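One chain of protein is taken out of this complex; the other chains stay put.
Labels for the chains are A and B, by order of writing; each one numbers its residues from 1.
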Amino acid sequence: MINRRHLLLGTTALLATPSLVRPALAITPAEIKAKGKLVVGIQGDNPPWGFVNTSGKQEGFDADIGELFAKELGVPVEFVPLAVANRIPALTAGRVDILFATMAMLPDRAKAVQYSEPYVANIISLVAPKSTVVKTNADMGKLTIGVPRSSVQDTQITKNAPEGTVIRRFDDDAATIQALISGQVQAVGGNMFYVQRLNTAKPDTYEDKLEFTRLYNGACTRLGEKEINVAVNAFIDKIKANGELAKAYQKWMKLSPPTFPASVEGVPFTVG
Amino acid sequence: MGLPQFLFLIEGLKWTLALVAIAFVGGTVAGLSVALARTSGIRVLERATAGYIALFQGTPLLMQLFVVYYGLALAGLRLDAWVAVAAGFTLHASAYLGEIWRGSIEAVPWGQIEAARALNLRYLVRMRHVVMPQALRISMPATIGFLVQLLKGTSLAAIVGFTELTRAGSIVSNQIFEPLTVFAIVGALYFALCWPLSIWGTRIERRLATATR
Partner (left out) sequence: MNYKLDFTPIVDGLPILLGGCLGTLGLALGGMVLAIVIGIGGVVLRNSRIRALRWAVVGFVELIRNTPFLVQIYFIFFALPLAGIRLDPTPTAIIALGINGGAYAIEIIRGGVQAIGKGQIEAGLALALHRMQVFRLIVLKPALRSIYPSLVSQFILLTLTTSVASAVSAYELTSVAQTIESNSFRSFEVYGTVTVFYFAMSWLLMRMFGLIHAHYLSYPLK
């Protein structure tokens, strides 16, 4: 049984912890080589971007790119599967060296992490059963919409849906998709693969209703870490030129890579 | 659900067991120190450990995991995700086990300690040969009860992205879209682990109750 004095002591102990906090170490390609492995933060449950397959192996588009980058550096790769909301904290806290984790380029995020050049494009849309009528953004107002907490879908739905729309935020894509299948939500904010995955569960039931935005994803490193940013940009230029990127695109999306923009507003690709 | 999916769940189960084992072993060592400090008679130690226990018993396990997970990294310790998660569970276990064992140390009749003192036994000898054997016996039901809590608690590692049994379950459920089946199987696997432990705990409790009657 706990009493008041003990609770107060506990609070003091907790408040005292920040004094232990020291800066996380910066990492350079040379240090990664010395350390002997590249630790990549990736999504663990979002096929075909990044997912752990049923034999426990990390797979997907991002996994292929992460592996190529590790090969470029000449070290083996280690994947750390992350929940959507954990991606940036895991990077800034030093849990991973770099993110290849479906990180869409957003100005807000660019204040917290350093983006590379874009290496893949993503379409964010509203996905619902075919029988649901949604023609305009205003139509979303009468729906209960599920999104993965703090994902691009979250940002886009929150921005585009009318005031008062019920938005439910789940821990990840898995739970969000689950919520739509269970009927706990009537629509979800999804990316270009949601429909394909949902229709595997219930064939011919779901479709894209509204397209919100086309986003470009980049690799992310910590702010101010110049060497690794230069290395990853050089690597992305290389795979765009030598066809490796097109190969991954074909393998996972059955598409050819789009033309990538030279700049994205509010998101610098290099350490300034 | 096919065999590969089931094997994937079993793979997750292995991590669940590994986490429990680490947390329990680590928690036992640290918890024993907490319990001894808490009953040491030294005021500063007693107060500090009381605060430590209150902190962990007064906050959600999920928050403890989050704070340790991000806090350790900010403190400059670059650990693998699973080491950080294991550290979180170990700290959690040490506080709960410390409190359970404090209770059972104090439940050993005072006269025995005085008798041991009268025989001029030193603290370590007294603890090792007189107090702890009895205290451990008294604490068995509560210790086993906590072990069950800990086993179930590891499911929260799923929320910080650690692929143990529960997260393996949501990944499989997301690939084969049969939530009912998957969650039933995941629940059954936890049950298969926890139930025998619970029965064991109840049995020991009953035996202790009849012994002291």
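What we mean here is this: contacts are C-beta pairs under 8 Å (C-beta built on N, C-alpha and C of every residue); 3 or more make two chains touch, one makes a residue touch a chain.
Note that the structure is a prediction, hence the values are computed from the model and not measured.
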| item | value |
| --- | --- |
| Of A:79, A:100, A:119 or A:170, the one touching the omitted chain in the full complex | A:170 |
| Residue of B:37, B:84, B:148 or B:171 touching the missing chain in the full complex | B:148 |
| Sole contact to the chain not displayed, among B:74, B:91 or B:138 | B:74 |
| Contacting the left-out chain in the complete assembly, out of A:85, A:161 or A:231 | A:85 |
| Hidden partner interface residues of chain B, rising order | 55, 57-64, 66-67, 70-71, 74, 148, 152-153, 155-156, 158-159, 166, 169-170, 173, 179-180, 183-184, 186-187, 190-191, 194-195, 198 |
| Residues of chain A (touch criterion as defined above) contacting the omitted chain | 1-4, 7, 10-11, 14-15, 17-18, 21, 23-24, 26, 85, 88-89, 92-93, 108-109, 112, 146, 149-150, 154, 168-171, 175, 178-179, 182-184, 222-225 |
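Rule of thumb we're sticking to: only the chains that are shown with their structure count from here on.
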| item | value |
| --- | --- |
| Inter-chain centre distance, chain A versus chain B - centres from mean C-alpha coordinates, in Å | 34 |
| Contact footprint of chain A on chain B as seen in their complex | 4-5, 7-8, 11, 47-48, 50-55, 57-58, 70-71, 73-76, 78, 81, 84, 159-161, 163, 167, 170-175, 177, 179 |
| Partner chain B, residues of chain A touching it in the complex | 2-3, 5-14, 17, 20-25, 44-45, 47, 51-52, 54-56, 80-83, 86, 89-90, 93-95, 171-175, 177-178, 181-182, 200-202 |
